[in-house]
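The complex appears here minus one protein chain, its other protein chains still in place.
Presenting chain A:
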Amino acid sequence: MIKRILIANRGEIAHRIIKACRELNITSIAIYSEADKNSLHVRRADEAYLIGPPPANESYLNKEKIIELAKKVKADAIHPGYGFLSENYEFIELVEKSGIIFIGPSSASVKLMGGKTEARTLMKQNNVPIVPGTTEPISNIEEGKKIAKEIGYPIMLKAVSGGGGKGMRKVFSQQEFENAFNLATSESKKAFGNSEVYIEKYIENPKHIEVQILADKHGNYLHLFERECSVQRRHQKVIEEAPSITINENIRKKITQTAIQAAKACNYYNAGTIEFLLDKNKNFYFLEMNTRLQVEHPVTEMITGFDIVKEQIKIAEGKELSIKQEDLNIFGHAIECRIYAEDVENNFSPSTGKITLHRLTSGPGIRIERGIDVSSDVPIYYDPMLAKVIAWGSNREEAIARMKRALSEYQICGVITNIPFYKWILSQEEFLDGSFDINFIENKFIPLIPNKWKENLPEEYEEVIASLSALLKEEKKNNSASYNKSKKSSWRNLLYE
């Protein structure tokens, strides 16, 4: 039985896991860096322990220290959240050896799916379609050129140990190959300590579709349908929704079954996600597996009514899956927006500071997962995600309308947020009719920076703000005038009385 869980994470996801613990009557144990002393995840936990200085590698990424602490405070299990150590198989191995339960897959599964070329080989062997290309790293430029020609340009060069868009290059022709190869290898050497790259055919204007799967330690597998995450910027997801409006029931059946095949291939247990690219002809290809809980898991929870985090804990305890595939249905539609502390107009640069106002939104269909509160600090050391807004509706239109309403109500001051960016996306034709693909933001939004994207704002807003500014300025002037007057009079009093 798991009675005490140490949460090796921070921010909204730590807070999310704390909620699951509380509902299951489990003691939640937070860890925090010196920069997070007053963070919401610390305040909401049952117990909290300082783990180290602010830089992540001295705190949230310090494997040995976290495991040592977990033993010391008698934690039964560790939940890694997402990011940080969640997909670090060496960390998971250490946890396994320590006798503490890891809430997630085995280190072996994570290792298998972590190497891009190994994962591609494994998928190919198990009849999971992969993007045409190599399953081995390219050893030299001449070999690479030969293979690229066979596959047909344009192609992608991708880092074997890659992720997050680094060590990746699109190549259009034989002439460009050499230069792109050199750039991709040096970039991946720098970013991942491994210069190996492989070749994939470049899929034009694809959609990103992923399948949530759950598996227990008894060999039972099920899927919780798909999510569509095609609105991306620099390969980072911006909006996620479930179900996808791009695929029909027939493709849904195929893609979810393929996902289960993929999970079985690596003897997977716990929650995981298989990511696919979907081309214009609705062919899908395995992209990668995320061997952890994902940021966007709430949209799946909203359309299925099923709590993924609580199920993760039960699976880790060794219980069988608490539901059956035939009991799961898609109910309505859900959308998630990730609220970041970033200044969209200023090239998405991060905004740091102290939260001075935090007015939550609520009402029909709205769910918030957040790591911030009034007077929270947003430090420079970590990912600038503040919160997630999730909107559920009986259909996509209602979910979008509720999201727009919620984003107008959600007020955060002290840092600049990307909420206006979402207001823009949610009113675009391409987003509403579903014709967007993963290049949508790059092609449609980026050219409108810094000011053009706000051209359709109601003109009255500017007049309202101008009037308010004038009134505030007048008030300030009057206040300082009366302050000076009172100062003067007391001075006079001193002199003359």
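Just so we're on the same page, a contact is a pair of C-beta atoms (placed from the backbone, for glycine too) under 8 Å apart; a residue touches a chain by one contact, two chains touch by 3 or more; residues count from 1.
Here, contacts and distances are computed from a predicted model.
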item	value
Missing subunit (named according to UniProt) among the choices "Putative ABC transporter", "Acyl-CoA dehydrogenase family protein", "Acetyl-CoA carboxylase biotin carboxyl carrier protein subunit" or "Peptide/nickel transport system permease protein"	"Acetyl-CoA carboxylase biotin carboxyl carrier protein subunit"
From A:N179, A:N283, A:N346 or A:S362, residue that would touch the chain that is not displayed	A:N346
Hidden partner interface residues of chain A, rising order	341, 345-353, 356-357, 359, 380-384, 404, 407-416, 419-420, 422-423, 451, 454, 457, 460-474, 477
